[in-house]
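What you see is the complex with one protein chain gone and the rest in place.
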Amino acid sequence: MRVTLPAARGRRFAPFIALSALALSLSVLAGCAGGASADDAIGVNALTADPQAFSGEIAVVGVVQDVSADSSAITLIDLTEYETCGLTPCGGAGILPLFLPTSGTPAPSGALYEGSLPALEDQVVVTGTIRSAESGLYFDVERVDRGSATLMTKQR
Amino acid sequence: MNDFKLVVRNLLGSRSRFALTLVGITLGITSLVVMMSLGAGLRAQIDKQAADLGANLIVTPKGWCAYEQVKVLSGTQLPDAIPAEDLAAIEQLEGIRVLPYLTVGSAIDNEPVPVTGIRMDETVASKRWSLAEGEVPQAEEALEVLAGAAVADSFGLAVGDALTLRGATFTVAGVLEAAGTGDDGVLFIPLAAAQKVYETDGRISFAAVQVDDLDAVDLAAQRITDAANVAVVSDRQLLASVLSVVNTVSTTLRIIAAVAVLTAAFGIVNTMLMATFERRREIGIMKSIGSSNARIFRTFMAEAATYGVVGGLIGLAVGTGVSRLLTPLIAQNEFTAFVGGARVDAVPPLADMALILGGAVVVATLAGVYPAWRAARLTPVEAISYE
Partner (left out) sequence: MSSAPMGAAITGGTTAAREHVMTVRDAHKTYEGRGVPVHALRGVDLDIDTGSFTCLIGPSGHGKSTLLHLLGGLDRPSSGSVTVLGEHIERMSDAQLARFRAHRIGFVFQFFNLLKGLTVAENVQLAMSFAGASAREQRSRTDELLASVGLSAKRDARANELSGGQMQRVAIARALANDPEVLLLDEPTGNLDSASESEVLGILDGLHAEGRTIVMVTHSLEIAARAERIVEVHDGRVLA
């Protein structure tokens, strides 16, 4: 009379379960580690602290705090500010205004853009260069990305 | 021939099964070691940072989101929102020493670096910093930089180097010894110079306040809020809120590890039940030649416990090694960035290691109880008659 213990069938799987548990835990931690340091993008607060200190093309990560479709303008706030304080950051936090017209008056750089503006609270990465104009410093945007999608690019 | 030899022979009888089960518990213990290192390391880091701040009270602008106060413990850029008059009012109060901070930032080679304006001599004394080279900037408005050890190292900064901060040229006057806190990554400049260059009109980000009479801390806090439109939090409150987050993280990590260990324990139960099943005949023979039930029980328990000992030892060794490799990677997340340290202790203290090993043995032994009981319970006839 053959007796098969129920546990006997699972014998092979025990070490794999342990392996999976460890793999799972490591990936959970790695996921937590993703966060802001995943990209090499610069935070909005870091940029606005000393915009002149950045030269050449840079990538800035931020959250859309305000969208004005009429004036083709958005403002970005720092991702960490957004995560801790929502859309109204504590007074004095950096705000990055971006002008992205698709037609009519061009941006200070003289560029027009194609694509559509991001939505409120979107996390975006903006690639461009800090330039100075008569009115002061502005961010000359090349491209606006949200995740793996490109929302806006300069018209050529 | 003796019981010990018998246990060893039984374990090594099936090499692959022995190895597989051992892998299970080793992985479980390894994850436990790694998780505990992370948790302990984080806590130690925070304790150190808080102790370093050397303040009994932190003065912050009113209306900050509570979590932001965590950033006080690192060099993170914070809004300059406390006006000069408020600072002056607070400094007038007796029985306290006020250290103001203006946390701003800049960039070197397009990499953001924290910059903090401080009262040089007072802060250096309060935090007990020591210089690796150069000297502490003396003049209040000197365009001079005192660089933290890590930032100096990252960018190869030495005394005499020039840096442009907010369009003004600063000279590196001194480089600090490593403090083991977030301060290592900060460029420090005189407060007045910072306020001027960053055009903050005398404002500061926050102030660390030391109270002379430790019994009067709450009273001091009250007097500060009476004197100025600011919020005051005690260092204990600050620590508590930070530590509660760390403790949650740490607990989560430990739960994950505990699950891994439990899984390994079930692996042992599995293996031992298999052994009980496969060795029925042998158990029958042993009983027929005079082994008592107790002896059979002990033999199986000893086998289970051995998995605990061997797996525990290997797990400790591997876990320590893995901690060393992984913690720099895993520790770089948003949370540890807040507390300004990716440096996490790779090795759990000896007492913890002994505890882990003991735990491994206990868990493994417990895992062996049921199979050992089943084995001992087999009557010789049942075991022998097994077809």
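Order of writing sets the labels: A and B. Residues in every chain begin at 1.
As a working rule, contacts are C-beta pairs under 8 Å (C-beta built on N, C-alpha and C of every residue); 3 or more make two chains touch, one makes a residue touch a chain.
From a predicted model like this one, the values you see are computed outputs, not experimental measurements.
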item	value
In the full complex, displayed partners of the excluded chain	B
Touching residue (missing chain; options B:164, B:293 or B:320)	B:293
For subunit B, residues in touch with the removed chain	1-3, 5-6, 9-10, 12-13, 281-282, 285-295, 379-381, 384
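Rule of thumb we're sticking to: only the chains that are shown with their structure count from here on.
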item	value
Chain centre separation (subunit A, subunit B; CA means) in Å	27
Of subunit A, residues touching subunit B in the complex	1-3, 5, 7-8, 10-11, 14-15, 17-19, 21-22, 24-26, 28-30, 32-37, 42-43, 45-47, 49-50, 52-56, 58, 80, 84-85, 90-93
Subunit A-facing residues of subunit B, complex	17, 20-21, 23-25, 27-28, 30-31, 35, 61, 63-65, 67-68, 77, 79-81, 104-108, 110, 112, 115, 164-167, 198, 253, 256-257, 259-260, 263-264, 266-267, 269-271, 273-274, 276-277, 326, 329-335, 337, 386-387
